[in-house]
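Okay, handing you the structure first.
Shown here: the complex without one of its protein chains, the others still in place.
Entry: subunit A
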Amino acid sequence: MKSREYQQIDPKALPTPSQSPPPHQHLAVGGDGRKEPMTPRRKWEVFPGKNRFFCDGRIMMARQSGVFPLTLGLILVTSGLFFIFDCPFLVKHLTRCIPAVGGALFVFVLITLLQTSFTDPGILPRATPEEAADIERQIDDTGNTSYRPPPRTKEVLINQQVIKLKYCFTCKMFRPPRTSHCSLCDNCVERFDHHCPWVGNCVGKRNYRFFYSFIVSLSLLTAFIFGCVTTHLALRKGLMFALQESPVELAICFFSVWSILGLSGFHTYLVASNLTTNEDIKGSWSGKSGDAVTNPYSHKNIFINCCSVLCAPMPPSLIDRRGFLPADEPARASGADLELPNPNTKSDRNVVGGSSIWSLTCRNLPLIFPCS
């Protein structure tokens, strides 16, 4: 084969190929009628899911923030009251360690909460039109000649278990195993756990470890505060007196602490068995149907399961929020056909630690957690 028969293709020099129109300068009509070149737009601006982006695409949340402001408010107010009213007394009568421990827990809770809320949970970008067409063709090719619609499930064998992969009509692809489409965010999320209104985001593959750290540290913080407040009341007025005087408040605190502790316990069980809340609720591996089904993703060892869920390498964000759209590509509603990325944006994408980028543009919100 003679190589000169084909034009040696420089991969970097290629424009967007196939059905897109030839490249032309995209001009916007200005206020006074003059045509001005449009500034290149970032991909987050045309993201099809129901998400909100801040800080030029660095931070993302679900569009419905749920009760996230309430969560933040409750933590700040409770901790604030604790530091203002209980700490001075306890430092004087007990030890200086109390505000130190409380402070450390409080900071940890806040950081992990913000990370859970603002991190991409593992959203799968929607299929490009060519991919969708290719899959449609493959489905139709399965010899379906009747009037029934073609099958929209695919079966794969994982660790001797038959797993059905469903076709997502919104994202136009067969969902990978353990992926689910969140109707609130309108995105397919990998290893979908649940959509948490308290953090205002989905919990999935990429932010599950933050979520777990958050609820564990929150249960420690609430238990710690509850213990300190009870000690304070006991030392000041005597425990019996305190119970008689403010039983309702103490009861509310007691049950709140236990509900968060219960949630942490439940998620510890999920982590140890490498399950998601979604699978547990649906009973995917509990053998309800009578078949001998076991969780094919479990490593059959609690320690390895915990490590693989919490300490595995951090997967990258697949949606490339801060990449630029090609100049000639019109913004499409359904996952833009993004062929070759602008080489300038390569350094931005998927870099969890972009500290120089942070300092340059994110001055308004001095956040100290990674955005990815």
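Note that in this section a contact is a pair of C-beta atoms (placed from the backbone, for glycine too) under 8 Å apart; a residue touches a chain by one contact, two chains touch by 3 or more; residues count from 1.
In this text, contacts and distances are computed from a predicted model.
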item: Candidate names "histidine kinase", "Cytochrome b-245 light chain", "F-box and leucine-rich repeat protein 4" or "Golgin subfamily A member 7"; UniProt protein name, chain not shown; value: "Golgin subfamily A member 7"
item: Sole contact to the chain not displayed, among A:V77, A:I281 or A:C307; value: A:C307
item: Option touching the unshown chain, where A:F108, A:Y167, A:F224 or A:F324 are the choices; value: A:F108
item: Contact residue for the chain not shown (choose from A:P197, A:G265 or A:P316); value: A:P316
item: Omitted-chain contact residue, chosen from A:L165, A:A223 or A:V293; value: A:L165
item: Residues belonging to subunit A that touch the chain removed from view; value: 1-3, 5-11, 13-15, 17-18, 107-108, 111-112, 115, 124-125, 127-128, 130-131, 134-135, 156-159, 163, 165, 173, 176-178, 190-191, 209-210, 213, 296-297, 304, 307-308, 310-316, 318-320, 338-341, 350-353, 355, 358, 368-370, 372
